[in-house]
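For this depiction, one protein chain was excluded, whereas all remaining protein chains were kept in their positions.
Chain nomenclature is as follows: A, B and C, assigned in order of appearance, with residue numbering initiated at 1 for each chain independently.
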Amino acid sequence: MDAETRTLFESRLLSLAKARAREGRLPEATHTGAVKNPFCGDEIAVDVKLSAQGAVVDLGYEAKACSLCVASAELLSDWIDQVYSQAQSQEGGSPAPLQPEDLHALAQAIDDVLKGGNAPAPDGFEALVSVAPFRARHKCVTLPFDAAIKALEDKQT
Amino acid sequence: MDAETRTLFESRLLSLAKARAREGRLPEATHTGAVKNPFCGDEIAVDVKLSAQGAVVDLGYEAKACSLCVASAELLSDWIDQVYSQAQSQEGGSPAPLQPEDLHALAQAIDDVLKGGNAPAPDGFEALVSVAPFRARHKCVTLPFDAAIKALEDKQT
Amino acid sequence: MGYDVAAIRAQFPTLERKIYGNKPLIFLDSAASAQKPRAVTAAMTDFMDTTYSNVHRGIHALSQEATDAFEAVRGKVAGFMNADEREVVFTKNTTEGINLVAQSWGRKNLSPGDEILVTELEHHANIVPWQLIAEATGAKVRAVAVLDDGALDMDDFHAKLGPSTKMVAVAYVSNVLGTVLPVEDIIKAAHAQGALVLLDASQAVTHRRVDVKALDVDFLVWTGHKLYGPTGIGVLFGKYDLLDAMPPFLGGGDMIDTVSFQGTTFREPPYRFEAGTPAIVETIGLGAAIDWVETVGIEAIAAHEADLLDYAMDQLAAANDVTVFGTTPTKVSVLAFLLGDHHAHDVGTILDRTGVALRVGQHCAEPLHTRLGVHSTVRASFAAYNSRADVDGLLDGLSVCRELLG
Partner (left out) sequence: MGYDVAAIRAQFPTLERKIYGNKPLIFLDSAASAQKPRAVTAAMTDFMDTTYSNVHRGIHALSQEATDAFEAVRGKVAGFMNADEREVVFTKNTTEGINLVAQSWGRKNLSPGDEILVTELEHHANIVPWQLIAEATGAKVRAVAVLDDGALDMDDFHAKLGPSTKMVAVAYVSNVLGTVLPVEDIIKAAHAQGALVLLDASQAVTHRRVDVKALDVDFLVWTGHKLYGPTGIGVLFGKYDLLDAMPPFLGGGDMIDTVSFQGTTFREPPYRFEAGTPAIVETIGLGAAIDWVETVGIEAIAAHEADLLDYAMDQLAAANDVTVFGTTPTKVSVLAFLLGDHHAHDVGTILDRTGVALRVGQHCAEPLHTRLGVHSTVRASFAAYNSRADVDGLLDGLSVCRELLG
């Protein structure tokens, strides 16, 4: 097998996808976004619970999707969690509100990485570099981002 | 110019078409059939007046059509006239009734001539032999026959 | 003389492709669309280089030649499925053919309370057009159940078929399971209830002889690109009297009798349903594809494919981690499966890198996947040009999948 494929399937993406550690719907979500990849039928729904101040209280997702999509959702959950809730509240300040623009920027950065740009992967998303040579799979990776953006752009549920 | 084309356009068809001697609608037609060649838009209507016994009392046509179609209508009028009205009545017998089958048979014979079969042209239709090499014009010649058959198959008007 | 697969492969230039550097292509995606033999591409190019002209419209020599060649294919298509020429309507693909019937026949003949019977295993092309016309007319679409082995549930069919059923629209062969449906029984039962039957023969004409007269089917549709022919051309068969009673579908040139602002009248079938400049070159290509298939022999192709299917099924059965969907005895060489609990996409990605081209996902049959309780499947399909070596290549590829996916 070629090196690219080996790298992809030996990356932590596969184990992330197997563990599905963060999967689960939020019964008390304030925002929800579901998207589908019509080419393969893969689907993912992302739930977010924001506080009145816009801070992330909780988030979850549910996916009928391939390993790359699930892994990407896991990485995204991690990131949101780290950056917008726990990290900030540990320092005692009030948690930063999560804005659609933040996700747009992140999605753009991920897209650049996939398209093989020279920019380094955003912190925490290094594993996605291995998907770059697999053009037909890029959409698998970006699907959770689309769902999350859709969730935030949605009015409160 | 090639011989085929010369023969066609020097045949009596062109002068028949110019004269249009028999053109005219029948106000008292018992049967009427109109057809159109959708490829070029040419149209012809054939009127027939039959006696109660089915003998041809009168016939006419009106055509917005090319010279070959008009010439063919002229020849057809002539033929019906000769065979079914005047000719028979001159011999003192009662005129033979004109049946759709007679026209079908005639149309078939003309078709054979056009398609280049070896059968000789029916009496009176010899000039149509010159149309045979012009496949795209066959329909022009058969259009009046289609109209006449349609007229006879029509119920009384 | 045996089936000379090497000689057949040599007629398909694409099969010489190397991918990912130096991997020979193992093309197992013919159910999505087949490769084209040189005879087809050459017929199209020759026609464009020597005879091209619009058809049905000119009196000049080229237009006459082009029209003759075009209409000769109608005769060839009619012969291929034992129809009359005037029952052959050229469409752009299967999808357009089904929409044509749904819209033209349906708008005239469907009313609230009427039912259209489809099955759970249909391609979306044989579901969505009926849903659209049902919504427009108040009719209802009902779906016959599929059994676990991929067979149609004939009890459910008979239970759902009734006096309200106006149309039974079913696949002749499933594009996922390969199941050949008992269409003779379906047609007889439907006719006994006064319902018409449309067969989606997209995956049937490629694997067996189809005879519309013997079937006594009312409408039958298929698509050129799966029969080794060009894209952009499909076929709708309809019994003449049915076609003749149907209003036009699309309006435009060639399908009219006379046009005026007082009122427009329409031509007889099949022309009434062929508005505008047809896919002339593609029709010529379709004629060449039929010639090609008939030269090899559809029965010979079917026998060869059946051998490949048996071989593949045996090998996959030997591997304990492969689940095959569609295991009826009447099955053509379309083979959907899953490897362990791995997502089809991951399997497909790895197979692709080993040179094996096949399709993963729902294959435009989402309701069937819902029924099967799986999200997606891997589908290998075998055509005239596939060999046992291709099957071996698939199995080797699956070994790599096991290694990488754990």
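Everything below uses one rule, namely that contacts are C-beta pairs under 8 Å (C-beta built on N, C-alpha and C of every residue); 3 or more make two chains touch, one makes a residue touch a chain.
Model, not experiment: these values are computed from the prediction.
Under the touch definition stated at the start, the shown chains contacted by the missing one in the entire complex are A, B, C. Summary of contacts with the chain left out: across C:G150, C:G178 or C:G232, the touching residue is C:G232. For the options C:Y3, C:Y52 or C:Y240, the residue in contact with the chain missing from this view is C:Y52. Among B:D2, B:E28 or B:D123, only B:D2 touches the chain that is left out of the view. Of the listed positions C:G162, C:G194, C:G276 or C:G406, the one in contact with the omitted chain in the full complex is C:G276. Listed for chain A, the residues touching the missing chain in the whole complex are 36, 38-41, 135-137. For chain B, the residues in touch with the chain missing from this view are 1-2, 4-6, 8-10, 14, 39-42, 64-68, 134, 136-137, 140.
Against the chain not shown here, chain C presents residues 13-14, 17, 19-20, 25, 27, 29, 32-33, 35-36, 40-41, 44-45, 48-54, 57-63, 92-96, 98-99, 102, 123-125, 127-129, 131-132, 141-143, 223, 225, 230-233, 248, 250-256, 258-261, 264, 275-282, 345, 348-349, 351-352, 356-361, 364, 366-367, 370.
What we mean here is this: only the chains that are shown with their structure count from here on.
Centre-to-centre separation of chain B and chain C, using mean CA positions: 47 Å. Averaged C-alpha coordinates put the centre of chain A at 80 Å from the centre of chain B. Contact of a single residue of chain A with at least two other chains is seen at no position.
Residues of chain C in contact with at least two other chains: none.
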